[in-house]
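Below is one structure, written out as structure tokens; the observations come after it.
Omission of a single protein chain aside, the complex is shown with its protein chains in their original locations.
Chains here go by letter, A and B, matching the order in which they are written, and residues are numbered from 1 within each.
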Amino acid sequence: MNALTGVLRYLGNYAISSVWRLGYGARLFLLTLLYSGESFKRFQLVLKELYSIGVLSLVIIMVSGLFVGFVLGLQGYNTLEKYGSEQALGILVALSLVRELGPVVTALLFAGRAGTAITAEIGLMKATEQLSAMEMMAVEPVARVVAPRFWAGVISMPLLAALFSTMGVFGGYIVGVVLIGVDEGSFWSQMQSSVDFHEDILNGVIKSFVFAVAVTAIALLEGYDSKPTAEGVSRATTRTVVTSSLMVLFLDFILTSLMFTS
Amino acid sequence: MSSDNLVEIKDLHFTYDRRPILTGINLSIPRGKVVAIMGGSGSGKTTLLRLIGGQLKPNSGTVKVDGEVVNEMSHKELYALRRRMGMLFQFGALYTDLSVYDNVAFPLREHTNLTESMIHDLVLLKLNAVGLRGAHKLMPADLSGGMARRVALARAIALDPMLIMYDEPFTGLDPISLGVTGNLIRRLNDALGATSIMVTHDVQESLQIVDYIYFVSNGQIVAQGTPDEIRNTELPFVHQFIYGEIDGPVPFHYPADPIARDLQVEARG
Partner (left out) sequence: MIERTKMDLWVGVFVAAGFAGLLFLSMKVGNMSGFSVTNGYTLHAYFDNVGGLKVRAPVKSAGVVVGRVSEIKFDNERYEADVVMKIDGRFKFPKDTSASILTSGLLGEQYIGLDAGGDDQMLKNGDKFQITQSAVVLEKLISQFMYNKASESDSNKK
């Protein structure tokens, strides 16, 4: 009997705190949008975050894209070769990158590289009372700290995903055409004839835009809501990676089923 | 501007997580004075500062600053009020991604339309006032604890506030920095014609610089007076606090069962 009430109490507690967090997150998100005008007026703030969120993620994204392209080239060739249709390698590499791997892997890497940095930075600013100090100086932290980072993330991710896919296509080209010797002409022409601008590329960009909003918002919320202690910040950082990765994969499923089933 | 008191607190109650922190505080801070709020660790002193700054809302009672009730202000009014307040946080709370110069320039850039050359002059003047003009190119990570706090002080007075609040300004300072900081608080207050509230548990340093002292314990004001009155007080709590006696009204032990029972050595039967 005691164990049962214990479980129920735990469940109730969990439900209440989840709903509370959801509301808190929604409120922060709305405030962020509300104060976005201010950060666009002072674009230097966004620019600074674009540097630390976008530029500093460039290397990991581009190198990963290249290697994913290599692997796609190899695996795709090995499979397609069995059916004698290795000319379709270009299609396989390009479609898997543009539709899925580009947006998804970029979002996952972004969560690990930039999302954790955002959470840890804001968490530490909170722990060292920098956010409090800002409030006391009559500067709204959401406007000065949160909103610029949000927009930097939202701008960065689709660009990073495009670079990832581009590097991936080059990777597939290097392995497939240069190393293995698939015909260069059919590699490109088959790719072009079956990759559609609206259907594939635009949808890929929309995907990475949605992922960008999700990952950046989660990273910001976790940082802003973290307990102002060393342990609290470390937990928040971990939660950023876990929650945003799950969210990206879940959203990917939803978006894919909306976009690619007619 | 009718009242001579810049800050007036009446019957203030504040509860955090169902735990009562403040239970009926009444105090007033006269204009132009430096007032210390003292009390043991965890007695709710810092909470009191946050209530004055409007970062927390009381459960009941009123906080009046310059004749206006802080806890009934809208977000906008509150932010307008805060422009006339400066606050020094316990460890400075400098922005670690900005240099010393940019930290002090921060409130000026946020709230004024001054040209960069005017900001430059103002920043160097403020830094000069705390003796750190030569350090304006350093990053916060390069500063010692005492220096960081002085930079934060320069930042807090950048907009020439009418009210300066200090949260534990003496914690973790060596004796020299301690003297320097105490001296600065007094001099800046008089030079700016401001009013200062200082939350601290450093008795000796405070007694030398403040005009008036409030003692907070268990969420209430238990004693008050000028430094001389406090030194000669007969109140056992204040006496214990000032002279640092180990046992007294504030017991050495956290409330517990008798030790014999905890250690199970009580005679049976």
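Of note:
Convention: contacts are C-beta pairs under 8 Å (C-beta built on N, C-alpha and C of every residue); 3 or more make two chains touch, one makes a residue touch a chain.
What you are looking at is a predicted structure, and each value in this text was computed from that prediction instead of being measured.
The chain that is not drawn here is touched, among residues A:64, A:128 or A:165, by A:165. Across A:54, A:115 or A:153, the single residue that touches the chain missing here is A:54. Touch with the chain omitted from the figure is made, among A:125, A:191 or A:251, by A:191. Residues of chain A in contact with the chain left out of this view: 47-48, 50-51, 54-55, 58, 83-85, 87, 94, 98, 155-156, 158-160, 162-163, 165-166, 169, 188, 191-197, 200-201, 204-205.
We take it that only the chains that are shown with their structure count from here on.
Across the complex, chain B meets chain A through its residues 53, 55, 79-80, 82-83, 85-87, 89-91, 93-96, 106-107, 110-111, 152, 155.
Listing the residues of chain A that touch chain B in their complex gives 125, 128-130, 132-133, 135-140, 144.
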